[in-house]
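Left out: one protein chain. Kept in place: all the others.
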Amino acid sequence: MSTIKSRLRREKIAKILMQLAGIGITGSLFLIIGIILFKGLPYLTWDMISQTPQGGFYIGKEGGILNAILGSFYLAGLSTILACLIGLPIAIYLNAYVDQTSTLARVSKLLFDILFGIPSIVYGAIAFSIMITLGIRASLLGGVITITLLTIPIVVRTLDELLKTIPLDLKNTTTSLGATRWQTAQILLKYIKPGLFTALLLAFGRAIGDVAGVLLTTGFSDNLPLYLDEPAATLPLAIFFQLSSPIPEVQGRAYASALILTFIILIIVICTHILASRQKKHRL
Amino acid sequence: MHTYTSLATKETQTVTQMQLPHIQIKDLNVHIEGKHILKNINLAIPNNSITSIIGPSGCGKTTLLKTLNRLMDDSKNVKINGSVLVNGEDIYAKDAEVTHIRKKMGLLSQRPFPLPMSIFENITYGPRIHGQRDKTVLKEIVETQLKNVGLWEEVKDRLHHSATTLSIGQQQRLCLARGLAVQPEIILGDESTSALDPISTQTIENLLIDLKSEYTIVLVTHILRQARRVSDYIIFVYNGEIIEFGKTEDILLNPQNEITKQYVKGFIS
């Protein structure tokens, strides 16, 4: 009977270790957000979000980060729309036209997993060397193309997972009623409409946060992003470039950018969470 | 020393004299996710016999069985009231020790679930956990238990192969041997033959009949013929309530309750 005591004690110790690990992991999240709030809040003023940097982003003490905020939304918005325009047909095609057991289906799944896993710096490097060959300079357009390529796999994967949850019967019933595949596809489309928003949000979240892909292809600019063929700033770039500045005010712009980026990401996560739980309810 | 022996004899006396039921369930109520699954269960399950729990699917048979070794505790959102006495001790008492209770009861589940290890390790898993380290003793246990379930001749040359290499029927017998290795007093079977072919089913049934001289056996089954073949007593459960409990022939041939009658005749299933 003394052994049962020591066995239970061992379980208790293991449980404490597990709880500590869990606290450590969730704690790191609060630590990250906490530090960004702490550093960023003092710099978050109206001027900060309504003005562009004055006197050079690296040394100028005046101005805000409007250029980066707008640049981020342009870049992420455009690439998300493009990625959906390309990704949605692909996801539909894979689910309505391709036999799930075929080689094409399996190879595509694997290749999309790999595309999903390619780090953004590799996309950036490739896009950049193509741009050099074609004589295009770092610009908003370059960034949009890179980020689109980066987000297509996300859109395809999210939609594909969603389409996989549609019962096979539904797909078969519609085709057996004499509908063409395209009509079946339209029904699938209707079914995943709410999921489309989730995919859009996820892609947007990834697009707006990426640095490595835009670092080489988008350049940086203190001006508002007005033209596709001119360099533009984004929030992550603003953080990356201004954080290393020796001037506190410039660093402050980096902290404010980090705070705004955090807000955007949190809003996206909350929206996807609400959408996902609402969809779950729908299905029940 | 003296007190110990006297206590022991006293205990056996009471058991033999009064035929204390091995398991006694008092006012048991189980709620799962707010639904009332078992209602006011009162039962006394006799020892050294086979008792079958029958009833239509979803009536709470398996839940009843799993409350006996406190496996229901593991499901989330489960509320259990009442008491289950094993040898007069309430297993739902606050100071009751779950592993100790479970050790007393071998479980034979619907499908065989060999642990992800060799045949030998499957059998020694229980004894090892309870502190048996002696290699020769462990070897003996493996041999005795495999012989007990008639598996020894079939597997003695491949004791260290993975247990999943056995056929389903052999796996189920291995699971029985694994349960017996921790020296339980009670064997719980949850539709234990439903995944097996007729021959393996028969083997398991015969084994259980052989084992009842040493163990109290409680089986859940949805096959009436099986209940007739193996059991001494039958409990008929319907909609979370015990409708009838009695000797096998009484329940099957002369049911008192209208619902039991219909079930036995095959009108409800």
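Going in written order, the chains are labelled A and B, and every chain counts its residues from 1.
Heads up, the rule we're going with is that a residue touches a chain if its C-beta (ideal position, glycine included) is under 8 Å from a C-beta of that chain, and two chains touch if they have at least 3 such contacts.
Criterion: contacts and distances are computed from a predicted model.
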Chain not displayed: protein name in its UniProt record ("PadR family transcriptional regulator", "cytochrome-c oxidase", "histidine kinase" or "Phosphate transport system permease protein"): "Phosphate transport system permease protein"
Touch criterion as defined above, residue of A:41, A:118, A:226 or A:247 at the omitted chain: A:118
Full-complex contact with the absent chain, from B:28, B:54 or B:71: B:71
Touch list for chain A against the chain that is not drawn: 7-8, 10-11, 14-15, 17-19, 21-22, 24-26, 28-29, 31-32, 35-36, 39, 86, 89-90, 92-94, 97, 107-108, 110-115, 117-126, 128-130, 149, 152, 156, 180-183, 185, 205, 208-212, 215-216, 236, 239-240, 243, 254-255, 258, 261-262, 265-266, 268-269, 272-273
Absent-chain interface as seen on chain B, which is shown: 69, 71, 74, 76-77, 99-100, 102-103, 105-107, 109-111, 113, 115-117, 125-126, 129-130, 175, 178-179, 182, 188
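One rule holds in what follows: only the chains that are shown with their structure count from here on.
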Approximate Å spacing (C-alpha centroids) for the pair chain A, chain B: 53
Contact footprint of chain B on chain A as seen in their complex: 3-4, 7-8
Footprint of chain A on chain B - complex, ascending: 97, 99-100, 129-131
